[in-house]
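The complex appears here without one of its protein chains, the remainder shown in place.
Here is chain A:
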Amino acid sequence: MTTESSPYSGADRSPGLPAGGPNPPTQPDPAAGQSLGREAWRRLKQNKAAMVSLWLLGAITLACLFGPYLLPWGLAEVDWNAFNSPPSLTDGHYLGTDANGRDLLVRTLYGGRISLSVALIATLVSLVIGVLYGAISGYMGGRTDNLMMRFVDIMYSLPFMFLVILMMVVFGRSILLIYAAIGAVEWLDMARIVRGQTLALKRREFVEAAHALGVSDRKIITRHMIPNAIGPVIVYVTLTVPKVILLESFLSFLGLGVQEPLTSWGVLINAGTNMMQTAPWMLLVPSVFLALTLFCLNFLGDGLRDALDPKTR
């Protein structure tokens, strides 16, 4: 990996390095028109850690989607012959059972559906709303910025639990509610981060040049602001996913999230913690799935950040 990871102004002139040194890089065919997307994919493919992560994530997702149908046990099916049984290859409970005699692998895969979908949807919500909101606020500046950010402050100051309970009273209990509630708070941080980036970016001369060309504000935001703020955004997304998964388990623990017999990784880990002494597999199995997913996301995030930065090759 090159040391030039930061995509911002300073990286152009890192001290001590020969400035006029190795400029013309290895561009295979300069005349061939390659889009940023295809270029980024080419660079991502060169990153081994990111590619392995991508495959693993795909495998975990597929397993969660289709795995339960291939296994002989149901989500809430109790095996009266196996309570608290450790992982074994002989009785068909490959990763053991829980205190109620339900197959842990099946439950973990079902739990993965909930956890991954919460992570995916809440992160997407935070990404779309947060990035747009932050970019608009930062770019417009002045009074607009002030008003938009004060609204964010108000949202911050609302107690999260209060918000969830309120929504539950109004809309009734449903899994969609968790998505909505988590998405509604997660975009706030993202908006702050993107706004900060935008404030720094809008003083750059290329934005002024775009302005002088007569480019509309909307285009400046989508073409110049957001693409240049993408590095920190991706890093933050990889931090948001674990946060969201844990937030969901917290809600479930309080009885506000998914309910038995449905489950999620967070719920399983929580249950496993109680049995840590006597049945460690009940903690280990969902934890390994969660940890693996988070590792993969981090590597993939790093890889994506580098791949989307034209400076790395």
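Operating definition for what follows: a contact is a pair of C-beta atoms (placed from the backbone, for glycine too) under 8 Å apart; a residue touches a chain by one contact, two chains touch by 3 or more; residues count from 1.
We adopt the following convention: contacts and distances are computed from a predicted model.
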*The chain that is not shown, which UniProt protein name from "Acetyltransferase component of pyruvate dehydrogenase complex", "Alkyl hydroperoxide reductase", "Oligopeptide transport system ATP-binding protein" or "PadR family transcriptional regulator" does it carry?*
"Oligopeptide transport system ATP-binding protein"
_Among A:Val194, A:Ala210, A:Val258 or A:Ala271, exactly one should touch the missing chain; which is it?_
A:Ala210
*Tell me where the left-out chain touches chain A, residue by residue.*
1-3, 7, 9, 12-13, 15-27, 30-34, 36, 142, 204-206, 208-216, 219, 223-224, 227-228, 230, 308-311
